[in-house]
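Apart from one protein chain that is not included, each protein chain of the complex appears where it belongs.
What follows is chain A.
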Amino acid sequence: MAHIPDGLLTLPVLIGTGALAAGGVALGLRALDDRAIPRVALLAAVFFAASLVAVPVGPSSVHLMLSGLMGVMLGWGIFPAVLVALALQAALFGLGGLTTLGTNTLNIALPGALVGMVLGPMIRSATSPARAGALAALGAVLAVAGTAAGVALALFLSAPEFTPAVKVLGLTYLPLALVEAGVSGAIVTFLARVEPHALHPNLHSVEDQPA
């Protein structure tokens, strides 16, 4: 799924997505401060561990990504978090591959970062925790859809015969999106209630000014 293995993508796709991912990581690293570092590390650890809990769905198998949640909580910091976690997954578990690291980072982190950028301010200024949770659930669905589209596009550009079928994508990504929505919504509702500051990627700079 989101972990495209080595040897499927063509060089231009690898280089293009790699460069974009590197740009995202640079943006993320620039935004890191003393408060952000442990947050990025914690969510990277959660993402790293979450992808090891796979649930068979239909002909395939899925796992949580929580990229929407990460985008809201980390902003562009999602890029370094995802990069580190994916590198470890590739090295320790053989998920994905080292050459596709950039592609996979981009596919997972970019939708999350965009969700954080667009929905983040609305979530933080939401009037009630439940409302924040609902917005986060929507963000999670959008992030999953973005990742599915990214994976499909990367495969289409490289090897059209491997382009995921829309029907199968719907079959596997839809349940995933719903579960992601539930989990992200619950976490954000909880955080909005007990620790609203946790939802801000950066307390010092102007609210939601990415990069």
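Going forward, a residue touches a chain if its C-beta (ideal position, glycine included) is under 8 Å from a C-beta of that chain, and two chains touch if they have at least 3 such contacts; residues count from 1.
What we mean here is this: contacts and distances are computed from a predicted model.
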Omitted chain, identified by the protein name its UniProt record gives, among "ECF RNA polymerase sigma factor SigE", "Molybdopterin-containing oxidoreductase family membrane subunit", "Spermidine/putrescine import ATP-binding protein PotA" or "Nickel transport protein": "Nickel transport protein"
Option touching the unshown chain, where A:I15, A:L98, A:V118 or A:V168 are the choices: A:V168
Which of A:V13, A:V40 or A:L119 contacts the chain that the document leaves out: A:V40
Interface residues of chain A (partner: the chain not displayed): 1-5, 7-8, 32-34, 37-46, 48-54, 56, 59-63, 84-85, 88-89, 92-96, 148, 151-152, 155, 162, 164-165, 167-169, 171-173, 187, 190-191, 194-195, 198
